[in-house]
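One protein chain is absent from this view; the other protein chains keep their places.
We just call them A and B in the order they show up, numbering each chain from 1.
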Amino acid sequence: MIKDYKLPAVNTRQLCFLIAFLFPIARFLEAPRLLASAAKGDLLIPALLSLLLQGASIAAFLFLSYKTDKTLFQLIENALGKWVAKAVYFLLTAYYLFAAVLPLLDLEKFSYAAFFDTAPTTFSFAPFFLLSAFLCTKNFKAVGRSADLCLFLFLLPFAGILLMSIGSGDFSSLLPVFSEPFKSSLKAVAVTKPHFADGALLLPLLGSYKYEKGAAKKAGVAFAVSVLFTLLFLAFFYSVYTTLSPREHYAFAKIAQYFPALAVVGRIDLILVYLLSIVYLFYACLPLQLAVDCFCKAVNLEKKGLYSAVLHIGLFVFVLFFNSRYDAVYALYSQYLYPLFFLFADLLPLLFPLLLIKKKTKAGTK
Amino acid sequence: MKELLSKIKAFFCGKNAHAKNAVRYFLIVVAFLMFLFFSNDFDLINIQQSAIVMAIGIDKEEEGFSITSQIAVPSASSSQGEKGSKTVNVVTKGKTVAQALEKVNEKTGWYPKLVFCRLLVLGESATQENVFDCLEYFLRDEYITDGCLLAACDGKAEELLSTQTPIDASGALAIEKVLSNHAERVGASLPNTLRLFAASYFGEAKSGFLPLVKAEPLSPQEQGQGGGSESSSSGQTGQSGQNGEKSGGQSGQESQPEKVFSASETTLFVDGKRIGKLSKEESFLYALVKNQLRLASYTLPYGQETYTMTIKRSSPSVKLEVGKEAKLTVELALTAGVADASQAKDLPDTADEGDFPKPLLQEASKKLEEDIRALFEKCRALGFDLFDAIDKLQKYENEHFEDKKDTLLQEVGLSVKVAVRGIR
Partner (left out) sequence: MVNKGLLGDLIARPVSSIRLKEDDSTSTPSEEKEAGQGQMGGKKRQNAGGRGEVSLKILRQNLLFPEIKEKTSLQEIVKEVLDGNALLLADGVQTGLIIGAKFLPVRTVSEPPADVAVKGPREGFIEDFKTNATLLRKRLKSPALRIDTLRAGKRSDTVIGLCYLDGICNPDLREALQKKIEHIDVDILPDSSYVTALIAPRKHSIFKSVGTTEKPDVFAAKLAEGRVGVLVDGSPIALTLPYSLNEDFQSGEDYFVSPFMATIFRLLRVVAVLFSLFLPAFYVSTQLFKMQLLPLGLTLTIAKGGQELPFSPSMETFVVLLIFETLREASIRMPKYVGTSLSIVGALVLGEAAVSAGFLSTPTIIIVALSGIGLYTAPNFVETGSILRWLYLIVAGSLGPFGLILAAAFTLYYLISADSFGMPPLAPFAPLVKHDLKDGIVKYGMEQLDERPNIYRPQNKTRLRTRQKGERRDQRL
């Protein structure tokens, strides 16, 4: 067969696109509402704080990929042994499954609101698991390429939605800045942590992504773009809904609907929303893809099909059971379990570079 | 069992499992989808089973709400387009709005779909108490857009929606016309949407306004023309149904006089309750300081004559300064031309929108300043925050917000400067 040309599964461009065009979508659905309910007009401040934390995780990932070509598993294995590596991978599997829950439930509720006129049965959401199960059998090369696709699927609808909603917004509603106590912003950071926990999603890509010259600069720009998109969207959202923001679900599906021409031509904004939904689908599947990958690496399973199928049957049952307890799950995550996101998405990526130091010390002692 | 497991494993994980099973997967998925496609009855409510609700009128009654749903009935025999569609008004009652709306299904067999509902009309009774008692449902429901127009009326919303009009086949569409963007731009009405009204209700000032829609009789000449035309609207109150509910029918509609709608007056709300009304002239002034108007008309007496100005452009600006004393500064810059005068002029002055006499400009400025001040005082007396002073206090003078928010409206001074510039 044709040689693979030793190309990495994910290149710098794709990594940048992941950061700039895939990760922001996580904050376009429920995060604006949660931020507004905790921080009101100051919602940009907690968002910025969360994004800075995420930036640190991304920087740590880039540092790791700069220093080593090894996968995360190999890195841990070299430093701490195979069984520790396996244990960490099992933990990561559990974390990714845990992190996949909220996007999944959000997606379910969003699909009922944006794709139907009347509330459908839960089974209408079931085909999502077919897609997700399929995606989970694919490798990181596909993840990288999906990031390329996101360039088109994200930019065009995002720009369209913002343009359509600009006339309905009152940007003065964001004033005054720092009107709420800083405590509110910190609370908002905690409550929305599950939506700003993308730092952990890059970890398994270590080894599949090879650091290239100038990558840090490019990733920095991509991260800045990601921050800009997020803040811009949040500003638009709050300017459109102002005091109603804390009760507005599914932000990106709604803010363009007040565009005057839509009364004449129909809800064409929904076409843009649907295109963005594809990006959200990719995003919602990403933790599941990583969970499957980590598990298969931990148990040394090459084919992912069986595990992916079993996992998705389980997830479907989970959704069937929990979709009526949506608020309870949300409360559980945002009130009690959010420290886990800090641990895995912010702290862990910052700790992994220590493995390199340890390795050096070991080499030194030898 | 072991064999079965190994078979399952081979199915999913075997060598080239996907390639080998591709046709099987494909057939299974297609068979499943075909089953769904042809059975197609998983609580689906298709276009033929739906009542496309175009407008809703809400009246409050002693024991709950009376909801008038104006439903578009696509008729194969009628002409194409919205105009050819018949409308039926279905009146249902319930302790909550949701309960009343559910009864539409009970009465008609159609499932009410509110996705096309672009107008909510609040009857007088509904506005006497907190209107959010009845609007709550529409804010909660994800299947109705909160971008729909919201209006109030004197009397019953049911009667307003049942009014026959020569303007459109459906009363709702005719009302939408008087609440259009164009009407807003020329200052003919002050339309509001559910979203904006709710945002002001939940805001600091808790003040909001709604256009007051009225059905007015046609002039005798107009009536003569319109009365002869057959309307396909069937909105009227007809037979009594169960529990005193009514549903629209065809009978008797010809006998109803045709009317036209106007929304030139405005109702004011504080804390969700109707506290007052602005006349047509006051509403125009409010529109002038609130929106940027284009091609609006303003008529004023000057000496022995009456002039009508065309306001080409209005640029209002309202500023709040909180020093020792709080002060609102309203600046209104108008660019206007003469549209007409009650007495004939010399030939050069009759050219299209001839020169504005300077004294007239001054008179217009003076009169507008006075009227705006009077309007502000009227609203202040009602407790209505006309210039969003409290909102401005919160945004721009936040350090004084907690101290002044309760007293600002009563304390604030007003300075009005109107500059009218003539344009040919």
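Methods note: contacts are C-beta pairs under 8 Å (C-beta built on N, C-alpha and C of every residue); 3 or more make two chains touch, one makes a residue touch a chain.
A quick note: this is a predicted structure, and the numbers were derived from the prediction, not measured.
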item	value
Which residue of A:A39, A:L53, A:L72 or A:L135 touches the chain not shown here	A:L135
Candidates B:V115, B:L139, B:L361 or B:L414 - the one touching the absent chain	B:V115
Omitted-chain contact residue, chosen from A:T93, A:S124 or A:S184	A:S124
On chain A, residues whose C-beta touches the chain left out of the figure	1-5, 11, 13-14, 17, 111, 115-117, 120, 124-125, 127-128, 130-131, 134-135, 138-139, 141-142, 144-146, 148-149, 151-152, 263-268, 270-271, 274, 277-278, 281-282
Touch list for chain B against the chain that is not drawn	19, 22-23, 26, 30, 33-34, 36-38, 40, 44, 46-48, 50, 52, 54, 72, 74-76, 78, 80-82, 85, 113, 115-116, 118
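Note that only the chains that are shown with their structure count from here on.
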item	value
Gap in Å, rounded to a whole number, between the CA centres of chain B and chain A	38
Chain A partner contacts - residues on chain B that touch it in the complex	8-9, 12-14, 17-18, 29, 42-43, 45, 50, 111, 113, 115, 118, 139, 142-143, 145-147, 181, 193, 195, 198-199, 202-203, 394-396, 398
Parts of chain A lying in touch with chain B, wherever the complex brings them together	112-113, 117-121, 123-124, 130, 137, 172-173, 175-176, 179, 241-244, 247, 249-250, 257-258, 260, 263, 301-303, 305-306, 309
